[in-house]
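Missing here is one protein chain; the remaining ones are kept as they sit in the complex.
Note that the chains are named A and B in the order they appear, and that numbering of residues resets to 1 at the start of each chain.
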Amino acid sequence: MNVLPLIKSEMLLVYGELLRRRQALFTYVAYPYIMTFFIIFVGSSVGSLENFEVRVGVNPFLFFIAASFNFLAILGIVDDVLWSPIYDDNIGTLPYVLSSTTPWFLRLLIIPIPRLVLTIILGFTSLVPLFTYFEGVEGFLTSLLLMGLACLAGLLLSTFAIFLACGVSMLMGESWRLLNIVRPLMMILLGIYYPRVLMPFTIRVISYLLPSSHIVDLTLYTLVGGGTPEVLTVLTMLGLGIALAIAYGPLSYGSTKSLEMKKLREGVKT
Amino acid sequence: MSEEAVKVTKLAKKYLTKKRKGLLKSEKLVVEALRGVSFTVNYGEVVGLLGPNGAGKTTTIKILSTLLLPDSGEARVGGFDVVKEASKVRKLIGVMLSVEKGFYGKLTGRENLIYFGSLYGLSGADLRKRVDEVMELVGLSELEAEDKLYEEYSTGMKARLSLARALLKNPPILLLDEPTLGLDPMSARKVRDLVKSLALREGKAVIYTTHNMFEAELVCDRILLIDKGSIVASGTPEELKNKISDIKTVILQVRRESGNLNAFLSKLAEVAVGGVAMEELGVDYLEIKFNVRSVEESLSKVMRLLAEGGLTTNSFKVVEPTLEDVFIYFTGGKA
Partner (left out) sequence: MSSFSRARLFMNSARTVFVSYVKAELLRSKGFFLGLISMSAWLAILMLPMTLFRDPRTPADTISTYMFIGIAIFQAYSVSTWDWGWELRDSLFRGVLENVIVSGSSIFVMYVGIIPITISWLMLSLGITYLMLSVLVAPPSLQVADPALFTLGLISLAVVLFAYAMILGSTLISSGTSGAVVEFISWILPIATGGITPLANLPPSMRFIALLTPFSYPAELLRHSLGLASLVLPEEVMLVASVLYPTAFLAFGYFYFKIQLRKLLKEGVKTVSLW
């Protein structure tokens, strides 16, 4: 099956729903700054920037812009996967998706790919300017590396996201409420805003099970380690992330099929 | 491809639903949506599924379009089983399920069709060409609506776009669920004419559900009357009317307060065949419509009942039955 037309059509959806809408695009691009300044504002009223730098080892502006970028980039890539079963059901496109010749699983797998464009736009409007401002050419190169890592983190989370999305929809009706619990929990466990090295042991173990958490950790290593973590560390983390993403493949396929059969037994809503 | 486009054999489906009792409690109910329905549809014909709301029309369409698993029975579309060979069935069908939903609001009509076309396996220049063709066919080009956002479409445009999607891959079999629901007469006529020409000129097999008798008579070559999950009658519109050819329809206009209406109505039920339909005509008059056999004998009984009831009639007509009368006859008058 030729997947290129599918990727192009998903790109059309991304374009129509976000890129073409100036208000929505502006807000999306402004988000990393809003979240960064929000956290730094409140944080500095309960403590100081210096305390942060001592504790974490990174300039807080750079840390939070990178974290906010990561947060939005990963969410931007996988959120449409997480919401797809519910959203398509609500607006009435699910019958046509299921009755098409394209397997549902394949469509879900393709959804993140065009959304990498959002990551790149976000990177060039937030990460690149601030890193270049604070750290010059080295900062520019670091920001490109971080963008690449964010893209990888988003893609590696896809299979897990499909498994989660279909699994949640299987468990209950009104599953969007459950998804609204699962999404933020997932973002906490990824260790984006709160490094997992600081988490309690049990939570850290759960965090290790998320493919992208290893890539997020790499991001932190890149920031703290002055941009050059050890090769073995890099390879280990990349390997773990990729292996986990592949391991979730069969689970995500199974959960998609199960949800499809459940919908067919109950009748797809029209 | 077999001569028969669609073959359904003893199809059955039950739904589990809930009846609310108070704030938090509920009671489980079983609804038999289909009770062993059987029928066939050939290429080049439009077959109507005609019935009231909740009769089982949409359930039938969903099973045939592989969106619902039946509990028992068999359905074959294009020669393939809808359960075991769903992926093969999907290549042969074009589906229109809802007039007002099922598209992305922030995409234009054209972009929506391109999106779904790619899901259907079309791509590149072929896809774009086909999108232009179907938009022309359904009349969206003449309305210059191709590049308008879907959320700005009127109901008529939405219906046309939905039909355009069903035609995208030029399927030999079309499944259309109430395609003219909510449309103005012009748009509805356009859709009906198009559907008829697709069957006649292109040899497509079309299943067309509706609860509008008038429309069914205009569009369909054959009609299946469905009620409470069963097919109660089938045939061409003429054949259906001939099933009750010995039956005539009587239409009375009686003055409400002129006599004992309730007594008349209860005795009328012994004379009438099937149900008795009533309609208010203003404040003073009531129109009563019913079917009778053996016209002369029945009419004299009716006249006697009117006299006994002391009712004043404004008009009294005897007419040939319409499809609506056939429907009332077979379904007991419930709509």
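Note that in this section a residue touches a chain if its C-beta (ideal position, glycine included) is under 8 Å from a C-beta of that chain, and two chains touch if they have at least 3 such contacts.
Worth saying up front: this structure is predicted, and the values here are computed from it rather than measured.
Enquirer: Could you tell me which of A:86, A:170 or A:188 touches the chain that is not displayed?
Expert: If we include the chain that is not displayed, A:188 is the one touching it.
Enquirer: Suppose we count only contacts with the excluded chain; which residues of subunit A make the list?
Expert: Touching the missing chain: residues 21, 23-24, 26-28, 30, 34-35, 37-39, 41-49, 51-52, 55-56, 60, 64, 67, 174, 177-178, 180-181, 183-185, 187-188, 193-194.
What we mean here is this: only the chains that are shown with their structure count from here on.
Enquirer: Averaging over Cα atoms per chain, report the distance between subunit A and subunit B in Å.
Expert: Measuring from centre to centre gives 46 Å for this pair.
Enquirer: Applying the document's contact rule, which stretches of subunit B touch subunit A when the two form their complex?
Expert: For subunit B paired with subunit A, touching residues are 15, 58-59, 62, 65-69, 87, 90-91, 93, 95, 97-98, 101-108, 111, 114-124, 127, 165, 177.
Enquirer: Which stretch or stretches of subunit A touch subunit B in the complex?
Expert: Residues 1-2, 4-6, 8-9, 12-13, 16-17, 20-21, 91-93, 95-102, 107, 261, 263-268, 270.
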